[in-house]
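With one protein chain held back, the other chains of the complex are shown just where they sit.
Presenting chain A:
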Amino acid sequence: MDGIPLLFKYTVPDKLYEKFWEGLKKGEIYTTKCKKCGTLYYPPRKDCEKCMSSDMEWVKLSNEGILMTYSIVKQKPQGFENYSDYIVGIARNSDGVNLMCWVKGEAKVGKKVRLTTDGQRVICEVIE
């Protein structure tokens, strides 16, 4: 028999990392750096777990990188059913930061990539 459905509706904080979400709309990737101890974080954080300070500044990340690994998602989860196949990757940029991204172009481990956005997420374009 059918069980009673349980529908979860969520509200997620967006003001907390507003600069990041705004950056994505402009094709830029921002993250936070601790003003006190200089630790660069990605993803951005409100608080520095190393020196306990919460005094962070926003910095723009370099858009040059290398593709470290990737996977082509064929069977999509709930919420992504209407997307065509997408490639999830991890890129390491020239600041040494590792970012999850969607890969555009012919993915191969070790290829140079240019980091940009599609307005909603980080995109890494494989440079031929």
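A few comments on the model shown:
One rule holds in what follows: contacts are C-beta pairs under 8 Å (C-beta built on N, C-alpha and C of every residue); 3 or more make two chains touch, one makes a residue touch a chain; residues count from 1.
One rule holds for everything that comes next: contacts and distances are computed from a predicted model.
This complex has a chain not shown, and the name its UniProt record holds, of "TrkH family potassium uptake protein", "Acetyl-CoA C-acetyltransferase", "Transcriptional regulator, AsnC family" or "NADH-quinone oxidoreductase subunit H", is "Acetyl-CoA C-acetyltransferase". Listed for chain A, the residues touching the missing chain in the whole complex are 3-4, 6, 12, 42-43, 68-81, 83, 86, 88-90, 98-102, 109-110, 120-122.
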